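Heads up, one of the protein chains got dropped from this complex, but the rest are sitting where they should.
When the chains are written out, they are named A, B, C, D, E, F and G in that same order, and each has its own residue count from 1.
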Amino acid sequence: MKKSADKLIIAGREFTSRLMVGTGKYASMEQMVQAIEASGAEIITVAVRRVNISDRSQESLLDYIDLKKYTLLPNTAGCYSADEAVRTCRLAREAGLSDFVKLEVLGDEKTLFPDNEELLKAAKTLVQEGFTVLPYTSDDPIVCRKLEDIGCAAVMPLGAPIGSGLGIRNPYNIRIILDTISVPVIVDAGVGTASDAAIAMELGCDGVLMNTGIAGAKDPIAMAEAMNLAVRAGRLAFLSGRIPKKLYATASSPIEGIVT
Amino acid sequence: MKKSADKLIIAGREFTSRLMVGTGKYASMEQMVQAIEASGAEIITVAVRRVNISDRSQESLLDYIDLKKYTLLPNTAGCYSADEAVRTCRLAREAGLSDFVKLEVLGDEKTLFPDNEELLKAAKTLVQEGFTVLPYTSDDPIVCRKLEDIGCAAVMPLGAPIGSGLGIRNPYNIRIILDTISVPVIVDAGVGTASDAAIAMELGCDGVLMNTGIAGAKDPIAMAEAMNLAVRAGRLAFLSGRIPKKLYATASSPIEGIVT
Amino acid sequence: MKKSADKLIIAGREFTSRLMVGTGKYASMEQMVQAIEASGAEIITVAVRRVNISDRSQESLLDYIDLKKYTLLPNTAGCYSADEAVRTCRLAREAGLSDFVKLEVLGDEKTLFPDNEELLKAAKTLVQEGFTVLPYTSDDPIVCRKLEDIGCAAVMPLGAPIGSGLGIRNPYNIRIILDTISVPVIVDAGVGTASDAAIAMELGCDGVLMNTGIAGAKDPIAMAEAMNLAVRAGRLAFLSGRIPKKLYATASSPIEGIVT
Amino acid sequence: MKKSADKLIIAGREFTSRLMVGTGKYASMEQMVQAIEASGAEIITVAVRRVNISDRSQESLLDYIDLKKYTLLPNTAGCYSADEAVRTCRLAREAGLSDFVKLEVLGDEKTLFPDNEELLKAAKTLVQEGFTVLPYTSDDPIVCRKLEDIGCAAVMPLGAPIGSGLGIRNPYNIRIILDTISVPVIVDAGVGTASDAAIAMELGCDGVLMNTGIAGAKDPIAMAEAMNLAVRAGRLAFLSGRIPKKLYATASSPIEGIVT
Amino acid sequence: MRIFVNGEEQSIESTSVLGYLKEIEIDPQRVAVELNLDILPKGEYDTTQLKDGDRIEIVHFVGGG
Amino acid sequence: MRIFVNGEEQSIESTSVLGYLKEIEIDPQRVAVELNLDILPKGEYDTTQLKDGDRIEIVHFVGGG
Amino acid sequence: MRIFVNGEEQSIESTSVLGYLKEIEIDPQRVAVELNLDILPKGEYDTTQLKDGDRIEIVHFVGGG
Partner (left out) sequence: MRIFVNGEEQSIESTSVLGYLKEIEIDPQRVAVELNLDILPKGEYDTTQLKDGDRIEIVHFVGGG
């Protein structure tokens, strides 16, 4: 294929970058903007929260984000039931005038692992209401298949716990999910450094979503660029057909013509 | 530090790219040239072989390589004793008018692992003769320290057997070598895909040298670009200060203001 | 603690062996009996299947198993819905006169991964009907916690797909499950060789259940003994307090008194 | 083969146990004796040190070890040159009236990695003087082959740095060494827990030597038993022909006769 | 009388479940029986009469993991 | 009039949602409003009257992952 | 005159190394020459005379890793 023609398509929309980034945990809005810029991301996640009535001073995230340039992906972080998540998505759509939602229904506060039972309920409702649902889920091929059957626009299995930086703990399950699922598979959560992102793409994933891996680095802007490069590197390597792994060596210089 | 100011310095010479590539095993000279171009490499390895007297038709490698743009690094591939390797280096210097040599003394044909006993002998002689010696060696911190003491300009431990594509089999030893050695540490051999190169750089290595990983890929030119991006990604990630690894999660969205 | 006093307790019943074995896929009943003997297991899984009316010649499994010595654990292998699984458990109880069941509800035939949504439904019903439920599930801490809350007597997360021999693909999740769950945690499925079983026990698991790893080996009886030893080795190592991992060395011989 | 007939043969001497243990770092002589007993080892390593002339009170190791039951393997720990190591071996032979020596020549104090250049020199001399040489070396197939060619009775590559508890860092190199070498291959150093020892044996190693992994555990005697079981488990698993690894599942219960 | 046993139609002599099990030489202690989708307690094999068209399942334990 | 805004009781001047948003200086384009648990379409902020005891949620986007 | 070139016996016309290289159409800039196991500096190709039985190695760079 023509590498330059390689696009990520979600719900009929085409994206050039396969890296999606969050907007949380930055030292300042300025740092966030520069990091997003450096990451090359086109889709950025945001959270839905109550306006602080008492303190009007706080600046609005949207003052810093060019909505012509970026697609907002509101999340339902902090929701522990299908009902809360659905309610948050409805608010998000009204606030953002877009149907895209990153659906999270969490199981507990310590692991932030998804509660897939509730997730499936919420996904059913939201798809029926016309949302474009990108669900954060486990590396569980059965749940991913059900999410696809429900009509989710992508599945986003975790690589490791949110913010853990452990990378892809179980590449075997990710591979099985890739074999099973037709919609885009995006690794969401767990990426700690560039090689983690490259590995996700080399497995054949369609994209990677991260926040803490960038925002939590000592130099978030440089790390954002590193992730940008790594996702492209991993994607290209996947498309290029790597050499097989062998226990023994193969010479790279010719045997003939050695001076004796 | 200023990331753009980050240079690789070997024997006083400054290089922007931290990826070194070989010139072997390509389908054609044209493919080789494009792959080297895509890799962004500034140092390229070549082998020293007898001219084929009977068949003068064969084209010369040097017709294809712009010596103003690239630094040639002749290797001693195929040498199994210190004497052969030293003799090959002397020929290389005469042919290439440069002091840089990639010193290999192989232990056997099946593993192509270095014979470090012979390697140390050859390195001593060559350093005395004024060569700039970049030795291919094992991931053995003791041998690397001896090579540095002898006066080698860099040490190049293998990540895995030449052409095996197994990546860095023992990152622990590489880390110990990095703690021990002051001259540049370049991982030579074993890289199979982009993430392998990124991992080498994230460990803190100063560079990566590869040939088969690129030339053996289904699409060598695209893989060369992938490696180019991966080395830069890994280097940037190393400099950016990654997040620590944790067993449990940390939320990336705020806890406050959740709709209840 | 007194190592010899170390018992596995499930639903108030005490077991000395922490290895549970299946009875499927053996070349002969004799081989199965010897393998079970060599494994030291006290709990053995069996499947519930229709009697073959047309061919009465076939021998009965129960002719070969001493019910005074072994606790039967009937499974619901082959069930893809809560209803089928519940029905099979009821039949199993009637046939076996015991309340213990290994509850499996499968998601698909290729991965044999659990359908945890259906599994939770079936578990609720069976616990209400007084069964002692040991559910085969994913390495999903949230599902495991729900199974414990429902009243399951143990949770049995998979290490890797049934019969895959991949070992414990995600020790991180198993550790989180062990932190979260109070009932026994038994790794069920994925064990391919002795060290896999030892690793499960070293993580702190209460037991290991396997079938193919033993029955599929070239010498099932010897492998059964290997697994017997490995589970005990891993358990003892877990209780003994292993040395911490360090990047650098510590001498085991004294520094003083070296001849100089 | 008949499993019970499986013996370890070094320099023509036959041993039933494949675990060799050190005698250093125990809280007391009593603890050491019990741990050795629990380990089932038949070969035990000792260090050679100056008698403390000023303080005659100290008890002698040999008062605690039954020389009819155990084969002493004096080491050259603490030696950093071939000469020191050879001198220590000569003293050891005179003190122990045995030809067996564990030859160590260390490269530095931080890693305690072998200096293979010096090791090869020492091995040559000692073999000529009729010693039965068991050299502690790197996981370097070339050095191991040279040690075998010199006439060493076994090769003992490290799994990881002495006392590090990191297990076998590079199983690939160990496998290559096993393919290359005819004398027994014994993993020496790095074992931290039972599964590490089992893995070494499953790779096909002939034995495992450890000290800190046992003596440094919270309960050394229980850990010694764990290692005893683990080495036997790993050896049996190696001989039993494990199942192949597969990405997907294979049912262990029959498909036929499912109630529908 | 014709009944369905494990999904297959059979014509049988016996009128009780226990009778039928004996007829096909099955040890009642080794099996579980479902009559028209309800578990039949072992104690009732003797007294339970079969009628035309009944569906019974007879299961036992086999090797499994 | 007293209503509940984001869970806290407030006494307010305005009678319409739009009026109240202006009162507390919030740009209607940047928020979403829920009135007594139902989403309120932006188009209805102006026409929707608030009455005593109403519960409204006013949310916006913040940084998140 | 007969010499050994890269291990093979050859009968040649030229008497100097440079002459021989031209004879076999090899660009002196692209190769290195060893005469009887000693490196021959490029500057001496012209002046260095070949004699019967000389052993020369002519090497160049080829693709390698």
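Here is the rule we go by: contacts are C-beta pairs under 8 Å (C-beta built on N, C-alpha and C of every residue); 3 or more make two chains touch, one makes a residue touch a chain.
This is a predicted model, so every value here is computed, not measured.
Touch with the chain that is not drawn comes from one residue among D:L147, D:I162, D:I199 or D:I221, which is D:I162.
In the full complex, the hidden chain is touched by chain D at residues 22-26, 32, 45-51, 53, 56, 60-62, 72, 74-75, 77, 87, 90-96, 162, 210-212, 215.
In the full complex, chain C touches the omitted chain through residues 251-254, 257, 259-260.
In this section, only the chains that are shown with their structure count from here on.
Taking each chain's centre as the mean of its C-alpha atoms, the one that lies farthest from the centre of chain D is F.
Interface comparison, B-C versus B-F: the pair with the greater number of contacting C-beta pairs is B-F.
A separation of 74 Å divides the Cα centre of chain C from that of chain G. Each chain gets one centre point, the mean of its Cα atoms, and the points for chain C and chain F are 56 Å apart.
Per-chain CA centroids place chain A at a distance of 35 Å from chain C.
Residue positions of chain D touching 2 or more other chains: 111, 113, 166, 172, 176, 247-248, 251-254, 257, 259.
Residue positions of chain G with contacts to 2 or more other chains are 6-7, 34, 57, 59, 62-65. Inter-chain contacts occur between A-B, A-C, A-D, A-F, A-G, B-C, B-D, B-F, B-G, C-D, C-E, D-E.
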